[in-house]
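Can you keep this structure in mind? I'll have questions shortly.
Of the protein chains in this complex, one is absent; all others appear in place.
== chain A ==
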Amino acid sequence: MLRKLLPHPLLTLTLIVVWQMLVNKLTPGNLLLGLILGLTIPFVTAAYWPNRARLRNPVGIVAYVCIVIWDIIVANIEVAYIILFKSNANTHPAWITIPLELRTPEAITVLAGTITLTPGTVSSDLSGDGGALLVHCLDAPDPDAVRDQIKDRYERRLKEIFE
């Protein structure tokens, strides 16, 4: 019964918090409206969430976000250096294949998004069976090192969070 009325508690909580941040003013009226939205939207859309993502280790998300933000700052400076000071003849763009150990679509989506957000790498395609990710690298003299870094830094942590 409770599961039917509240099919996705985490989504409900997220919607309430997002609504408060959007109106930017914490009043009882806004809280009530957020609560109504948070209860209605998961109830109406429940049919479209046949299997929801399972989070095995939600605390790991905080650490993951911090690492990604730090990497974005570092990679930004590296790419700025490449653009400003390296001649085009000296930069070595490369396609890199990353074999995936992740299996859940949510985890692969987060990994692909992370790779695109860190400047210098863009995730471009997935193999037909979802077993490998195609990444384009702006400057990769050593493609294997980039692959190992992505696998060790992001994929391992996502595996702990999702699977």
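Definition applied: a residue touches a chain if its C-beta (ideal position, glycine included) is under 8 Å from a C-beta of that chain, and two chains touch if they have at least 3 such contacts; residues count from 1.
Going forward, contacts and distances are computed from a predicted model.
The unshown chain of the complex is recorded in UniProt as "Multisubunit potassium/proton antiporter, PhaG subunit", chosen from "Amino acid/amide ABC transporter ATP-binding protein 1 (HAAT family)", "Multisubunit potassium/proton antiporter, PhaG subunit", "NADH-quinone oxidoreductase subunit M" or "Dihydroxyacetone kinase". The hidden chain makes contact, of the residues A:Glu101, A:Asp125 or A:Asp142, with A:Asp125.
Within the set A:Leu6, A:Leu37, A:Ile61 or A:Leu117, the residue that contacts the chain not displayed is A:Leu117. Counting the whole complex, the residues of chain A in touch with the unshown chain are 18, 20-22, 24, 72-73, 76, 79-80, 83-84, 88, 91, 93, 95-97, 99, 112-113, 116-117, 119-129, 131-132, 134, 136, 138.
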